[in-house]
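All protein chains but one are shown in place.
Presenting chain A:
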Amino acid sequence: MALEMAEGDADGRAGAGEGIELAGAWLTLDPAGGLYWPAERLLVVADLHLEKGSAFARRGVPLPPYDSRATLALLARIVERTKPRTIVALGDSFHDGGGAARLGAAERQSLAEIARGREMVWIAGNHDPDPAPELGGVHLPELAIGPLRLRHEPAQGAPTQGAGAVRGEIAGHFHPVARLVVRGRGLRRRCFATDGARLVMPALGAYAGGLNIRDAALARLFAGAYAAHLVGAARTYRIAHHACLPDR
């Protein structure tokens, strides 16, 4: 199983990022955590959690107010690399309902530059269920294109095998991270998690925490083996799920 995936990888390693196949669609993984669909020139990013810092500051925990600009800078880099026609933000783009209104002028400007000449699609998340019209773009509960279905939370109770199985679902929400111990050093990285039928995106937000991909909540989304693609400085790293260590 792991072997097949490894070979698939080797073939698909072209262009900007590692290539994977999801429900017949050929996608590339941007090393910083974006998912690009060349055929549609569509970029998917998840869980930006913009203005999480100010959400905490409101409650008396003044985290550094640079998270939105850090996240947007990352998004800008991914957009620069992939040059998509459409950007889909897969929900929880803002940490809370008031987030869009709190966004600073400079950050608003960067967002406008990122979106210039492109179509912005804001998928509703549990943190930001309502549209923020001032940001432009369209706000949708979910989006289906060809074999792929883009939504914030993975469909409940649907495994990826058997009758009524999910195929081609791309979701966020869970902020998957993988933990490894290599040569006595613990490593923890954000990652894509996929079994070829469903894919869970890493969170892009600078302050977004993570859930271990071995956690039951994530593991149950996949019927069998799945792989983690860890984000990295210049590429992603593919590790089979059973080689990643659980937290607790």
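Please note the rule applied: contacts are C-beta pairs under 8 Å (C-beta built on N, C-alpha and C of every residue); 3 or more make two chains touch, one makes a residue touch a chain; residues count from 1.
Everything that follows uses one rule, which is that contacts and distances are computed from a predicted model.
Visitor: Given the options "Ligase-associated DNA damage response DEXH box helicase", "Aspartyl/glutamyl-tRNA(Asn/Gln) amidotransferase subunit B", "ABC transporter permease protein" or "Pyruvate synthase subunit porC", which would UniProt use as the protein name of the unshown chain?
Guide: "Ligase-associated DNA damage response DEXH box helicase"
Visitor: Out of A:Gly24, A:Gly209 or A:Gly224, point to the residue that touches the absent chain in the complete complex.
Guide: Once the missing chain is taken into account, the touching residue is A:Gly209.
Visitor: Hey, which of A:Gly24, A:Pro62 or A:Gly224 is the one touching the hidden chain?
Guide: A:Pro62
Visitor: From the list A:Ala165, A:Ala217 or A:Ala243, which touches the chain that is not on show?
Guide: Of these options, the touching residue for the absent chain is A:Ala243.
Visitor: List every residue of chain A that touches the chain not included in the displayed model.
Guide: Residues 2-3, 6, 54, 56-67, 69-70, 104, 180-189, 206-210, 230, 232-234, 237-240, 243, 245-248 of chain A touch the chain absent from view.
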